[in-house]
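First comes the structure, then the notes that go with it.
Shown here: the complex without one of its protein chains, the others still in place.
Moving on, here comes subunit A:
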Amino acid sequence: MSLVNLAHVCSHLNNATRVRLGITSIPNTLLHLQLCHALQHSGYISSVVRGGPTPPPQHTLLDVPTANDEDKGVEMLTQSNVASQRLWVGLKYWQSQPVLGKMVMVSKPTRRVTIRASELRNVILGADIGYVDGVRSPGESIYLSTDRGIMEARDCVRNKVGGLVLCRVL
């Protein structure tokens, strides 16, 4: 789990939303894929599709590349193309403002921050715990890496699991 690469992804997504890109790509790793799925589940991004160095073809009706496109399909993963694969992330905008406002790393490569479920509950209620600031603004989320995959902080509290605090989305 490289937090260096994750930090690069956060910065890249921030830069991409600032220049209002519709679609952008990030390196294809399991961590990034899981985080993107969590973001998509929360509604911050519209689509996540694995593809080559060029953007995958758009869905005929949806105008965005989709992973379950029956018509065009997704490129098969082989040993020869695995190194060049990237994750193509569809970004969302609402009233000319990016939906994915700002991604900030909580853990750093030099300082990994873990949190327990009981403490995480207080973070959700707005209290600052250690290096993790409370969730006080509407539309704010924290993503954690747990033994059940990458989850949103509120889901962690619901399932009573703690973990490594990855990033915060505003």
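Basically, a residue touches a chain if its C-beta (ideal position, glycine included) is under 8 Å from a C-beta of that chain, and two chains touch if they have at least 3 such contacts; residues count from 1.
The working rule: contacts and distances are computed from a predicted model.
One chain of the assembly is not displayed; among "Small ribosomal subunit protein uS5m", "tRNA-splicing endonuclease subunit Sen34", "Trafficking protein particle complex subunit BET3" or "LALA0S04e02410g1_1", its UniProt protein name is "Small ribosomal subunit protein uS5m".
Here the missing chain is touched by one residue of A:Leu3, A:Ala16, A:Val64 or A:Val99, and it is A:Val99. Checked against the full complex, the candidates A:Leu30, A:Leu62 or A:Leu125 give a single residue touching the omitted chain, namely A:Leu125.
Looking at subunit A, the residues touching the absent chain are 42-44, 92, 94-95, 97, 99, 124-126, 135-140, 154.
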